[in-house]
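Missing here: one protein chain of the complex. Every other protein chain is in place.
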């Protein structure tokens, strides 16, 4: 019998985060899945001096960087795809407030794979021979860098390749579509690097758009790529990736993507954004009111909705989730 | 528009196998999923001098080794779990007819991972410090072996670990539960190392217990861990893993597991087994007759059957599959 | 445009890029224009193209216009498989399996090296300092540049984007030319073309320096040389590139249903 791990977002941030920590979010997709509400709560609780590990920049990293609470970051990609540069991140980098260590979109997950396997290093056949190897924002005077992606000699051929340093973040907040109360998770849409991250991180907190009964999990065990045994806590938060998308659940909020990114381009805009969209709610209901009920309906009318159909009958009601959450908090 | 890839088992073996090749089977689970019918057809077509890459021994490798057509093999485990030693494999090893190179059940799939990523080597923190590292059946006089799992120096700490050689088999025949006519595959039960194998092998032939319409694939894209783009051909063959099991489809045939393993313990028994159970059928129908229709019903009454329920409505009839197969052969 | 057909320079660039992609190939596209070029190829002349995005999204045809990203709902609606980054960029691209990739560039140099990381005042120098303008970073383009059998660079043809040497090398072209890629053992073959809003550049087989291979009907050798930040050589075989056919344009616009390529 596994343990019920449903707790509130507030409790999750309080228990599992601290100033100066190495904080990873997943999927860290620029437009899709990411545990953005966890980042909002990090700000609400005043966390700072974070070392962010994001496969890609997302609106979460954009926001945390804009707010000045990220000192170091490691990414494979640092913009918002068709929504352009991440303005908050740009300001933080260009001002020198945040050191951004660059890898590629394969380099970053391979470093998580290495962390998951507890390897001392990971073979690198990409990122070498470029400034990803030679330039280090964490050691700016080490040029060409000997420490960021050092060389290793292949014992079979004697040839040199690169070696990535593995990543083991202190905490990963991972967004998933569905989770059961024990932390068994189903993702719809690309995993990106959530599986590797869930195994590499020292602790994992799940942020789920919906909670399902474990019967759903037992019907689809091959979809449960993050099993309960690696999970510390589960937070239920609908539209947790907003304004980004969650396949099967909701589309990108295009207007808010642009509005948010524009706001984060300035100090004043960032302050206003935090006032209205970070401190502007006190629970799930007021969060959903803040987005707007009409907007929620619009975003939910996604062409991907059919992807959720097989699982709908197991989704627990807010009341059922609340009842289980009490159990979890008491445990 | 992807291409229909359904072909006959006979054609698949004819087109994609040859004497002396490096042949991998998947899942290569001793009791569960494995492309055993592909091995039977290799024997029917007289293939020999095979270099077998099996994550674990299965009844397939047991049979091929007993028949004397495997010269070299690489495995992580070489018995049949609760069904005991693999007698055919034992005879081949003990007589010196087959060189068996030993790794562990993690070492083998990590070598496939390295092949899939085209790495020159794979970091080894297991298998080192034991005779898995020091003893090589492929180079028996290299002792302690410097070539099987040589050491590599971690550039971050200067410490030594091991280095596995990556695997890129010429062909992988991979058993899956469900595939569509294009080669999009759904596995029920553990993947074991089928995903890594499907990416490491130079060519992949899928052996599916059932064929589903692509609508099933589009409903469950997260279950499609082997996509059509890595697949050369799809063979439809019910009970393809028999006498082993396929979760959701059929249980282990305990009686035949024991009967087969006992037969493979001797030359005469092997010859009789080949006569009756390798050359004893000429198509799917006579294969199923050979197993026995009552036995099929019994094996199908599995406690895992509910795992197949979500996909049943998309399973194509034998007639539909046959019609598509003509298309595939004509292409 | 002076042509009979009305099309934009971006559309010409997308179609010229799409023409580089052959039927049956395993192909990966970045977000934005390169994705439109790739899906145009599939709609136009490469029905058996095996497409993927670095998100590990396979078999999809985008719906509702330009996908927001490599993983978004517009590309997740009718996919046949969702896997992961290590699968797409590692098993299928860095491994050398992928036939062709299409990437963008903020800055490209004469050896096809790409900068998508930042704009600095002058050279960076020995001390790594913050850029004046931070760009999106390497993303999957570095992995494509290292591993794909060949890749195509799509870039707006402006002098500031065509530099003698990129300020920051995000994704390797031919490095300092010749066989320089061999030093790193890259399994990929390097950039086969730079396709711009004005024409097509291809590498010299020996030196690997990019030279002008063709100009679009609305452009010219002179215009292209004037917009290139190094002394661009012209291939003896350089010729004008065929303008989009009516079919090509129709197929492109089917893919680009919201007209992203008609805005400039």
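In order of appearance the chains are A, B and C, and numbering begins at 1 in each one.
What we mean here is this: a residue touches a chain if its C-beta (ideal position, glycine included) is under 8 Å from a C-beta of that chain, and two chains touch if they have at least 3 such contacts.
All values reported here derive from a predicted model rather than from experimental measurement.
The chain that is not displayed touches the following shown chains in the complete assembly: A, B. Shown as candidates are B:146, B:219, B:266 or B:304; the residue that touches the absent chain is B:304. Contact with the omitted chain, checked across B:190, B:219 or B:266, is made by B:190.
Of B:102, B:170 or B:209, it is B:102 that touches the chain left out of the display. Touching the omitted chain from chain B are residues 27, 29-33, 55-56, 75-79, 81-83, 85, 89-90, 93-96, 100, 102-107, 109-110, 113, 125-132, 135-137, 140-141, 143, 159, 161, 188-193, 195-196, 245, 247, 251-252, 254, 302-304, 307. If you put the missing chain back, the residues of chain A touching it would be 1-3, 116-118, 120, 180, 182, 184, 195, 199, 214, 217-218, 221-222, 224-225, 227-230.
By definition in this document, only the chains that are shown with their structure count from here on.
Relative to chain C, the most remote chain by averaged C-alpha coordinates is B.
Between chain A and chain C the centroid-to-centroid distance comes to 29 Å (mean Cα coordinates, whole Å).
Inter-chain spacing, taken between the CA centroids of chain B and chain C, is 39 Å.
In whole angstrom, the spacing between the mean C-alpha positions of chain A and chain B is 37.
For chain A, the set of residues touching two or more other chains reads 125, 159, 161, 188-189, 191, 307.
Across the assembly, chain C contributes residues 76, 82-83, 86, 90, 94, 147, 185, 187 that each touch 2 or more other chains.
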